[in-house]
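With one protein chain withheld, the remaining protein chains of the complex are depicted in position.
Up next is subunit A:
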């Protein structure tokens, strides 16, 4: 009895994880609990406990800006995750060719990720500003009809954000996938070559499936960065022009701090939590089923 408890909970491990447990419970669980609680109240500037049921949610889903934000996050998320994974993998394959100056290239590709999004966002904003950046520079060099100002038009601003997101995120995807690639046994490549399998086919059918773990890590990191995308938007467009590039996280912060409408902001935050919970529950069920099957098999 005593022995099995010891085996399950190593004392050093428990002590080591106590800070993490405290943070997780204190900040996340309690914080999220209050967010959800206040989303059912009529809180304005100060949180109150005047419960109004689902009224805040009804107002939220009637708010045009929220609907635009939700549409934007889907578009931004699908585009940037897909492109990041593809470009990240291609970059990793490129880096895996035993090229010269590998360290230099790796630093260059990882550089965008190492810098603050506020800084890189601002640089992007300046570069794309029609009066300061690329457009003005090329016009001054004599190409007077050149026109390139994606951030000032409501139709194109979101694409500019996606491009900046890819520029920022593909480096780290590359680093993770490169580590995965390096973990593949050299003999597998040799065997595939002996069997006369084309390189692309080896990548698609053999190597990629073996790198499931690396892909999953990169994918989860990408998803997290999409859900909380905030600083990039603030630095590049401020959610504009108009409300064209508003995102859920931007919306939540705006409601709580500027619009002094805590209740509705918390309702929006709770809505952001829902898809995450659904994914968690789904993967939890999968894991549980797999464990049960394995136990039954054993």
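Everything below uses one rule, namely that contacts are C-beta pairs under 8 Å (C-beta built on N, C-alpha and C of every residue); 3 or more make two chains touch, one makes a residue touch a chain; residues count from 1.
Please note the rule applied: contacts and distances are computed from a predicted model.
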{"item": "Chain excluded from display, named as in UniProt, from \"Heme-copper oxidase subunit III\", \"Polyketide cyclase\", \"Probable sugar-binding periplasmic protein\" or \"SSS family solute:Na+ symporter\"", "value": "\"Probable sugar-binding periplasmic protein\""}
{"item": "Omitted-chain contact residue, chosen from A:139, A:203 or A:259", "value": "A:259"}
{"item": "Identified contact with the non-displayed chain, of A:32, A:134, A:152 or A:197", "value": "A:152"}
{"item": "Options A:44, A:212, A:228 or A:289, residue touching the unrepresented chain", "value": "A:44"}
{"item": "Absent-chain interface as seen on subunit A, which is shown", "value": "44-46, 63-65, 125, 129-132, 149, 151-154, 157, 237-244, 254, 257-261"}
